[in-house]
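Report on the structure given below.
The complex appears here minus one protein chain, its other protein chains still in place.
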Amino acid sequence: MAAAPKTNKLGLMVKDYRGGDSTLCKGCGHDVITNTIISAFYEMGVEPHMVAKLSGIGCSSKTPAYFLNGAWGFNSVHGRMPAIATGAALANRDLKNIGVSGDGDTASIGMGQFVHMLRRNTPVVYLVENNGVYGLTKGQFSATADEGSVAKGGATCDLPPIDLCTMAIELGCGFVARSFSGDRKQLLQILKAAIAYEGTAMIDILSPCVTFNNHKGSTKSYDWGKGHEGPVHELGFVPHWEEPAVEFEGGKSVEVPLPDGGVVWIKPIDEHDHDPRDRVAALNLLREDYENEAVFNTGIMYLDPSRETLQDDMDLSAEPLWNMPLEKLRPSRESLDQIVDSLR
Amino acid sequence: MAAAPKTNKLGLMVKDYRGGDSTLCKGCGHDVITNTIISAFYEMGVEPHMVAKLSGIGCSSKTPAYFLNGAWGFNSVHGRMPAIATGAALANRDLKNIGVSGDGDTASIGMGQFVHMLRRNTPVVYLVENNGVYGLTKGQFSATADEGSVAKGGATCDLPPIDLCTMAIELGCGFVARSFSGDRKQLLQILKAAIAYEGTAMIDILSPCVTFNNHKGSTKSYDWGKGHEGPVHELGFVPHWEEPAVEFEGGKSVEVPLPDGGVVWIKPIDEHDHDPRDRVAALNLLREDYENEAVFNTGIMYLDPSRETLQDDMDLSAEPLWNMPLEKLRPSRESLDQIVDSLR
Amino acid sequence: MSEPSTAPDSAATAHPEPIVNRLSIQIATVNGSGSQTANNTLLRAIFQMGIPVSGKNLFPSNIAGLPTWFTIRANADGYTARRSEVDVLVCMNAQTSREDVAGVPPGATVVYEESLKLDTLRDDLDFYPVPFAKLVREVCPVVSLRRLVVNMLYVGVVAHLLDIELAEIEKALQKAFATKPKALDLNIDAVKAGLAWAEENITTQSRFRVQRMDKTAGKVLVDGNYATALGALFAGVTVAAWYPITPSSSVTESLIELADRYRVDPETGKRNIAIIQAEDELAAIGNVIGAAWAGARAMTSTSGPGISLMSEFIGLGYYAEIPAVIVNVQRTGPSTGLPTRTMQGDVMFCAYNSHGDTRHPCIYPANIEEAYEFGRKAFDIAERYQTPVFVLTDLDLGMNLWMADPFEYPEGGIDRGKVLDQAGLAAMEDWGRYKDVDGDGIPYRSIPGTPGGKGAYFTRGSGHDEYAVYSEDGDVYAGNVDRLKRKIQGSADYLPQPIADDRGSKVGIIAYGTSEAAVAEARDQLRGEHGLETDYLRLRAFPFPASVQQWIEAHDRVYVVEQNRDGQMRNLMRIELPEISVKLDSIRHYTGMPLDARTVTDAVVAAEANAEGAN
Partner (left out) sequence: MSEPSTAPDSAATAHPEPIVNRLSIQIATVNGSGSQTANNTLLRAIFQMGIPVSGKNLFPSNIAGLPTWFTIRANADGYTARRSEVDVLVCMNAQTSREDVAGVPPGATVVYEESLKLDTLRDDLDFYPVPFAKLVREVCPVVSLRRLVVNMLYVGVVAHLLDIELAEIEKALQKAFATKPKALDLNIDAVKAGLAWAEENITTQSRFRVQRMDKTAGKVLVDGNYATALGALFAGVTVAAWYPITPSSSVTESLIELADRYRVDPETGKRNIAIIQAEDELAAIGNVIGAAWAGARAMTSTSGPGISLMSEFIGLGYYAEIPAVIVNVQRTGPSTGLPTRTMQGDVMFCAYNSHGDTRHPCIYPANIEEAYEFGRKAFDIAERYQTPVFVLTDLDLGMNLWMADPFEYPEGGIDRGKVLDQAGLAAMEDWGRYKDVDGDGIPYRSIPGTPGGKGAYFTRGSGHDEYAVYSEDGDVYAGNVDRLKRKIQGSADYLPQPIADDRGSKVGIIAYGTSEAAVAEARDQLRGEHGLETDYLRLRAFPFPASVQQWIEAHDRVYVVEQNRDGQMRNLMRIELPEISVKLDSIRHYTGMPLDARTVTDAVVAAEANAEGAN
């Protein structure tokens, strides 16, 4: 892929996609993801003012303040960002929603809303910055902590982890990926594809908490991630206005076009032969992770560009609802007469 | 299996397991399940006063009032019965919990608690009386309504259903069954096994709402169930004090012993060859349902008698906590002195 | 003129002069038996005869098989409150019939299924046994339909006894079965069969009668939830999120019905409204807050348990200043309480909902006209003050049928408050999302997606300064919440103002919401029966404007009438108007039944006697 130009297709520079200064701990995985989000939106040439940055509560949920200053941000309440995203998507279908959540925010308090967001296919790039702990409340285990993982204070996690990718696929999500803040290159491509995707694009990202969960014995540490990550493919995204810069070698390469004209491409790595359009294969791949704790597969696990989004399901006007003129919304005098008559 | 005796091993009669009069609609699937619960507790010889009957809110959630008058009942708030069950289980591990929920109560408002109950393996026989609608609020679709299913008023369900069995298996539940209120014989055996099981036993039961979702076009009607049910095996439960009354033919038959000494036995039907100890096979079986809407597999989908329950995970005393003498709970004078010293 | 054979020969049956257009009919059935259509037919027919009516449905919290009662009050003076005395009882439910009969006053008319043999229970009533079971077999050959059809038989019998005009019954049925001609015929035939049987077998008419008059011309008959939905429709609501709960479900269900007709673009077939059934109330209010933040006019409808679940988001809406319309159709709490009974039980919980220092505008519609008007205005209030607003109605208003003047077409546009578009942003120097530019505490907001490179800001429930920048500074915090307090207090003059009906009395009554009907009647009773003239102030909103205190000051004693145990509105007034709070006496009704005039009258009379004694 060619080196990123100094300006994107809108003529904007990377700095136009930056946010405020981070107040997270130095080295926190979340900051890496923030920077990758900046790159992705820049490279995708999204107009910042058309972006809604949404989150719940947590260190991860603070991050929307650290990218895209020109976008509208909403740091809401703990675990309930999906409801906000859904409401915003209904009000203005032209907005690009990016939601940043944490494993506590999503898998603990937010589980109900997460499930129903997936079921509805709410249009949002939904990131879980997964560190296995509640960072902001100082390191308690979250529901994605692995059984047997050891806390900083020495306690061992007794419960099995919730696998958000499996859950997302089972619930019909059409864009399910797993990545690692230590693999910016992969994450960037996934993010770009997710931005081009129309429904819920769920990305579960191992994002180590350097302060509370980065020690030996933790299965969410940076070293653990580095030591175990196995990308299941090389992948990239080519937006509709760009020429593919890679040579597809045919054979095992796969190209998946998205409705907007962009293309996700995938090249197998090693023994893996994963076609992300294969739902069952995706679940099996994830099961490997589940059954063999030494494995940490990353990549786009499942991709189904065809699923209808919430707004189409609901048959909404193409024109955003929020700003429709009153004439379109308020029935006529005659209609009211009709209604009144029917009640006489 | 021999005809049930007039009294059970405790010398109690069926009437000792009855409850108040039902106030549900005549013909409601839930009433059939209620009666089957009565039979199951009777046949299992459980002491009624050691049973906690728990529920949320809904027609289904009313049913604990209609069985086991001698048990303690708790009709709590909508969707939050799992939390009640968890609390009760921690307070008194000797109680047998049976929770009755609906598809609205579990899959809509209760999704978060449902997931976390499964993750914790809270000891409870957890029934979902699944009719695809909110009965008590007059027939709106719930989150288990099938895509394409038609409401009484004519609306079509646009969203994919949530499959509670798949979810339960993915979340590590060790007893996952699906049944049908129109198949009392099967349900009775499943219930008995579930009562003998120690962790969460999740039973998703198609239980038609005769008032709001029993018409043509509904995929949760009685006729639909009758027309589509395919038990994947014949099954039964032999409690530890009984002699098996069936001859196991060897070959395809499977016996799964539970920790309490009871045995679940399974005989394949037709082409099915499902061993409920096989997690992957169980998920595949459920996927058939998902992918082929004409299929409605019932039986014990997954059974893993070995998983630790919540109380063991938490290393709780064998003696129930609720009634421990104060001497065991209040540290000594010396301990307080020690504590005070450490704060000086 | 021969008595029906089983009627005892008592004083009550001496049929003193008929009582015309002043009666209550109560029909006791089991729910799920389809009696609702029959009852509405009776109600509507009387209404069409020009006689003021109201209908109250007393139903259990289950779907079928339990006792249910429907009461029709016809009153020439236009009183529409519940009246606890029943004049005409129709006993169709064996289970409750003995109690039902025991509960009516002497002289009442009782229609009942013959085989119940109720006539032996009392000798001071007019009994009319009817062989319904036998008759229905004759009228309706299809066994499965008999359960429904039998109801039309009593319509016929009652019509005969009370002089309800058949033509009006037919008209009412035509309305009910407009799209089902077959059912229509079957039902009309059944009514006629009941009527014919009665004409043949009942020779004495009931002492209670109706007679055509002209007091309902032009009026509509409708429930409050429909009116509220209609108000929202005309307000231009674009996003509605809900989770079903009695007694609020029909707010959004009515909106769905209306939207199906009036919000589908005729050209594209696409919808100009999003109505989303959320997975629970936390999600529903989250949808509303998300949608309103993104610029939609957004609402939810719920009842008590839903409000409890929404509390966290409501606090966010208050502090981050996001409009939201929350229709709370109150039912009897606490907890699940009596879900199919009415109450004004969430007055306090809504006014100061959520943790921390909060305060929310609340409006209290009292009748159909206001259910419609406030359903519309709530959006203006929410957007103008950028804050969650509660429309506090209740089961009695929301789910019962009330007579009303026809809905008026709203003149003028809508008030979207201080929203800056691209030009507005460009024109404003140094815009800050939470800056108090005009001194009224209300800042200017921008909507996500506004182009031009200005106006983007970060919304949060945590501390923030005037520019919406994160801040933990104590003075910034205090300044911000002081502004919020000012802002909400400022709404008092914009909200629906209290309505006074003063007649120069020193005794005042304050009420709100559905207590209105009973209080209006009670004041007439007080005047007529006790010579006690009263002044009356009907509150329509919280926070209170200054006029409330002034009004109270002008009176010696003030009775606050309300439908809850704790005197919640009285308590709000104690907090907000401490100087005059000692003047407030409290009349509370909290059985879950709609308030009746007699309860108010008796309480005022007793309290006044005390007050006199003390003088």
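Chains here go by letter, A, B and C, matching the order in which they are written, and residues are numbered from 1 within each.
Everything below uses one rule, namely that a residue touches a chain if its C-beta (ideal position, glycine included) is under 8 Å from a C-beta of that chain, and two chains touch if they have at least 3 such contacts.
Since we're looking at a predicted model, the values are computed, not measured.
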### Contact list for the unshown chain, restricted to visible chains
A, B, C
### Query
From the list C:R83, C:K192, C:R359 or C:R557, which touches the chain that is not on show?
C:R359
### Summary
Out of C:G463, C:P498 or C:P545, the sole contact with the unshown chain comes from C:G463
### Message
For a quick check of understanding: of B:L10, B:M50, B:V280 or B:A294, which residue touches the chain that isn't displayed?
### Response
B:M50
### Query
Which of these, C:L116, C:L166, C:A183 or C:L338, touches the one chain of the complex that we don't see?
C:L338
### Query
Given the contact definition stated above, which residue among C:R122, C:K215 or C:K485 touches the chain not shown here?
C:K485
### On chain C, residues whose C-beta touches the chain left out of the figure
60-61, 304-305, 307-309, 311-312, 314-316, 318-320, 332-341, 343, 345-346, 348-349, 352-359, 460-463, 472, 474-475, 477-478, 481-482, 485, 564-566, 568, 571, 574-575, 578-579, 581-582, 584, 590-593
### Task
Quickly run down the residues of chain A that touch the omitted chain.
23-26, 57, 59, 62, 77-79, 108-109, 111, 134-138, 140-141, 143, 211
### Message
Tell me which stretches of chain B touch the chain missing from the display.
### Response
47-50, 52, 54, 64-65, 69-77, 80, 82-92, 94-95, 112-113, 115-116, 311, 314-318, 320-324, 326, 328-331, 333, 335-336, 339-340, 342-344
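Following the convention adopted for this analysis, only the chains that are shown with their structure count from here on.
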### Query
Per the centroid of Cα atoms for each chain, what is the distance between chain B and chain C, given in Å?
40
### Task
Would you mind listing the residues of chain C that make contact with two or more other chains?
279-280
## Note on the structure
Within chain B, the set of residues that touch 2 or more other chains is 108-109, 111, 143
